[in-house]
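Part of the complex only, each chain left as placed.
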Amino acid sequence: MSASAAESLAHDAAPSVPRFPLDQWYVAALGWELKDQPLGRTLLNKPVVLFRTADGQVAALEDRCCHRALPLSNGTLEERGVRCGYHGLLFSADGKCLEIPGQDKLPSKAKVPAYHVREQDRIVWIWFGSEAHPQPTCEPPVYDVHSSGKYLFDGDVYHYDAPYQLIHDNLMDLSHLGYVHLHTIGGNASIHMNAQMKVEEIGDVVRVVRHMPDSVPPPTYTAAYPFKGNVDRWQEIEFHVSHLRIWTGAVDASTDAVDDPERGGFHMRGFHGVTPETDTTSHYFWTMATNPKSDPEAVKAKVIEQTILTFDEDKVVVEAQYRNMCRFEGRPLLDIHVDAGANRARRIIEQLRNSTR
Amino acid sequence: MSASAAESLAHDAAPSVPRFPLDQWYVAALGWELKDQPLGRTLLNKPVVLFRTADGQVAALEDRCCHRALPLSNGTLEERGVRCGYHGLLFSADGKCLEIPGQDKLPSKAKVPAYHVREQDRIVWIWFGSEAHPQPTCEPPVYDVHSSGKYLFDGDVYHYDAPYQLIHDNLMDLSHLGYVHLHTIGGNASIHMNAQMKVEEIGDVVRVVRHMPDSVPPPTYTAAYPFKGNVDRWQEIEFHVSHLRIWTGAVDASTDAVDDPERGGFHMRGFHGVTPETDTTSHYFWTMATNPKSDPEAVKAKVIEQTILTFDEDKVVVEAQYRNMCRFEGRPLLDIHVDAGANRARRIIEQLRNSTR
């Protein structure tokens, strides 16, 4: 049991250490959120206005007009950029003021900070960077589940009144399925709790793999796919600092190698972007992709409906957990067996925070 | 006029003095609140989960799983205790962890604090105790109005955004009936204000008795009881540190001794458990018992309905009073005649707080 990980969960590092690893691409939005209106969102404690320019590119500026501080997200989009909704100052995607109505001269101070943003596989990523790395040091993550055409998917953004690492904990440990998701996908707690779990660490990535061979398929699975009887199930969790991939699925028992990337069967592939809003609140961007055998739209709708019920339950638990951690501030936590993966993720974040101080 | 009581109301004692007398049984719940779900409630600043075990006993634990701090009140009840709703740890009524799903060994730290609770006459009492008296030094109060079979009663729990002593003040002085309860039981302010009041102190108990001989019975009384005309009314308030008994009633004028405990006539016997939730908020547990002459369920329903209206009015006034005391923090208050009983109660609490520091 890892006392230090539990300590980092209860207490926090020195105040000079940033709360979040800074040299990362974080999810700022799902691509389809950016349409004809600017979108205001606080990310890593910074209020940002996100928008799509006339040519379809994504842009992100500080969400504050330099004149009288109205959020630019209260403004409107135009061909050339975003126009403030108070006195009409117009700003381009790089933060330059293009027009001050009623005034010819544009002072040099008439500008707002711009941030690095990229859209990749329908996810909008933002880079804030540490002082050492204001420019991105890598490309944003690829997630071709959204682009390959093999899957139907949908997704949404949830707001959490809880710090981001509690969402990581929740996602890294699927043993809670049997208790939290009692009324949706869960049920047989002992299968989940006793499944053999393999945890491995590759650089800043943690992989948790659990196999449940020859088990009864859950209702969502049988509704979505013509299984013949018992199945070999897998749960593969891949933790990256700014997001997780949770890929689950099943094949008919003993018909395929469950650890073969090209395995067949039924798949549910979840993307989970966890972006700190503030030190104590978070954005949770998720998509769920699936490969129905037949009646694809109906099956997708069913999978999304179940996913929403499940994620709603997680939100209730994690927010209740955080409120209680605040009530019992500073009290130590006890680690148990199932925390292995989550604790590795915490150590990686701890190291990255300290290295970008 | 008692300057010191008014001062203690406006200002507060030294911070090292506990806000509440600790060596007391406080009401934690009404017995019928504990059914098939655990109940989370903060009492004297301590978050507690209350539940009833399989054999019907009441139990109280710290409302926090020792693993990841989820409130145990978010969990479920089982034969052997309460199971956490996140990862399924199971705790017995004495706080011992009986099971960690997916793990054989139960570490010695796997436990949560348990509190002393007792159910007596359908009221659930809790003892926190000072450092000197972690074990109860007495039995919880008896209240046989709930058990004698002579009365019909019902009750409820109200939450107050006001510190507990303002509720004492409200209950100790029934002269406010004529102003606050104008639209329900009140009306004739001068009768209430000018009734002779006797205040006596017996140990930590304050008794305020007011008699209103040969007066017109209020509507609730005439509806509930076949009075012949004017009545001799009594109001007997008994302040105990953790609860009050307010027993009122009437007999036909000059037909019985109103100070005889065995007097006949119509009775309304109120129990008022006032338990601090935090320094500035409170739980108010009340029951109202009555002895209708005929049509008992209908009369009881009427008495309870009137009681609810009345207590709702009190809550509005006391919460408005507290908000205003905060706005005018530190400003002195002026004592008047009617504060005699309430001020004695405050002095008792002051002494008990200082003695359990």
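Order as written gives the chain letters A and B; numbering starts at 1 within each chain.
Going forward, a residue touches a chain if its C-beta (ideal position, glycine included) is under 8 Å from a C-beta of that chain, and two chains touch if they have at least 3 such contacts.
In this text, all values refer to a predicted model and were calculated from it rather than measured experimentally.
Asker: What is the copy count for the full homomeric complex in this file, when 2 chains appear in place?
Answerer: 3
Keep in mind that, in the parts below, only the chains that are shown with their structure count from here on.
Asker: Please report how far subunit A has to rotate so that its Cα atoms sit on those of subunit B, a copy of the same sequence, as a value between 0 and 180° in steps of 5.
Answerer: 120
Asker: With touch defined as at the start, can you tell me which subunit A residues reach subunit B in the complex?
Answerer: 1, 169, 173, 175-176, 178-180, 189-190, 193-194, 316-317, 320-321, 324-325, 327-328, 331, 333-338
Asker: What residues on subunit B touch subunit A, complex-wise?
Answerer: Answer in residue numbers: 47, 63-64, 66-71, 74, 83-89, 100-103, 107, 109-110.
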